[in-house]
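Structure record follows, encoded as structure tokens.
Here the complex is missing a single protein chain, while all its other protein chains stay put.
Our next item is chain A:
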Amino acid sequence: MVSQHGILYAVHLITNQFGNLVAKVCECLLRNGALTLQAIVRRTELSPAKVRNCLLVLIQHNCAQAFILEESVSGEDAGEPGKALTQYIALFVNILHRVRFSKFMDVVSKELGGSCGELFRGLLEHGRLTVKQIVDRAGANAKESTNTVQEDLGKLVMAHYVECCPAPEPLVPPPDADTKKRAKSSKVMVEPLTLEQRVMAVAMPSAMRRFSFVPNADQVADDQQNVNQPPSKDVGEKRKLHDLESDTALEEEVECNWRANFEELLRRLRHKTCVDTIKVRFDDAAATVLSAMLEASRAEEDKVKTANSVPLSLNTIYEEVVKNEKNHSMTFDHVRTCLEELSCPPTFVKTDDESYSIDFTKITEAAQSEEIESIVLKRFGETAYKIFRLLFRAGCLMETDKIADKIFAEKKETSKTLFKMWQDGYLLMEKLVVGGTTTGPSYGGSSYLLWKVNKRLLRETVLDEMFHAALNLNLRLAHEIDQNKEVLNLPPDKREGPDKQKFDRLRNVRLLIHSSLMKLDDAIMLFHDF
């Protein structure tokens, strides 16, 4: 379930990029879960045509997904008995990705070069494109040849940065069948998937089809189609299937829209965060070794929230390290020493029979607790910082006096700080009454206050605050721009004296807020996506 400020933030992002109408439909889906078209119309009080258009925009930009539930529909939207109705669900995660496009561009451009980056930018801007649209766009912008464009697209697909779009209206089976199947194959308790996860799991094409791009297949299909009918005038209009005596796979290839694969991009950003965390805690050499391990095990990683990387031998890690010219001077022993240090508690790298694997969970948790500790220190002070670290590590209830003793603080100050942190949702509190009669502690008993950090609830609280802060940064920027719009409208040569000062200040404000937003988004990914 998305938190209150998560919804507000997502709606703000959609409003900024697509306008109020689309945002209204998006908000309706985020607040109510999956809905049919009629239900959205009823709740938003917009016309069916407007709602349909808004949904098309959201789907085009991967912010919503249509689906059909296999079980029979009942309730307010029941039509004919057993008739399946198309429902729509907002994809909150993908909405958040819209502020990360510059980070995604950075990843792709660094690895695959400028021309791939430019092609990728088009996919981000337009949401999803067919091969023809990609080629047409590249031809118009940079005069790239079809072969070059197809080659670049092939590279992007091979690197898994681009994927074939999901099915438009998949049939989603009931949750029981799916959960039982997963529980049988796994020996641990399986957390039920959310509806969004179930829909996307079914909608996604198979791994082979998802990353299978055949250059020039589209061109061939186009030529065959042109024999039968005139070419389509509108870019983006879906082709209709004809009775062509062609291969089914080829027909499917023609139908395929391509889009950015956010999963792979998120995985790369997660790797970057892990390397940065290790660099801060250890040194550049340890970060280099970790980076090499990530590169060597990249192909085997299939989920963003993988707990551990595949085990690698010391030789494999060393070979990967020295592949990079900058690391040629690093010796085998130095690599081994770094691994030994990373293997010490809190054990960011696990060792097992002379093989090493990265513990992503430990690294992520270390980065998360560092972020929370930073908030606690700044917001509540040094005493609170020590209290928080004590309770976080203890993982159990602790009495006020004991806390005061452990942190060497006066009991009064400790009590005051504990209450402040509790009021803001950073601690849980329980009251324990010992002795006395049934009429109360005043008849001889004592009451004690016990405190605890609930890590799961705390992460949710902090994440909601981060969404709130991200929304506030955006709103403040809009406010600053609004307050200074006259200065912005002045031509540059007319900006003098106080106007120039205002303009310069606004430029600095924009820079500061944008960089803060990017940094805050890294923290949001840490708590929400990694």
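Keep this in mind: a residue touches a chain if its C-beta (ideal position, glycine included) is under 8 Å from a C-beta of that chain, and two chains touch if they have at least 3 such contacts; residues count from 1.
Definition applied: contacts and distances are computed from a predicted model.
Chain not shown in the complex: UniProt lists it as "DNA-directed RNA polymerase III subunit RPC6", one of "DNA-directed RNA polymerase III subunit RPC6", "Transcription initiation factor TFIID subunit 5", "Iron-sulfur cluster assembly protein" or "Protein CTR9 homolog". Listed residues A:68, A:105, A:314 or A:409: the one in touch with the omitted chain is A:409.
From the options A:424, A:460 or A:499, the residue with contact to the chain not on display is A:424. Mapped onto chain A, the interface with the missing chain covers residues 8, 280-283, 337, 340, 344-345, 370-375, 377-379, 386, 389-390, 401, 405-410, 424, 462, 465-466, 468-469, 471-473, 475-476, 479-480, 505, 508-509, 512, 516, 519-520, 522-523.
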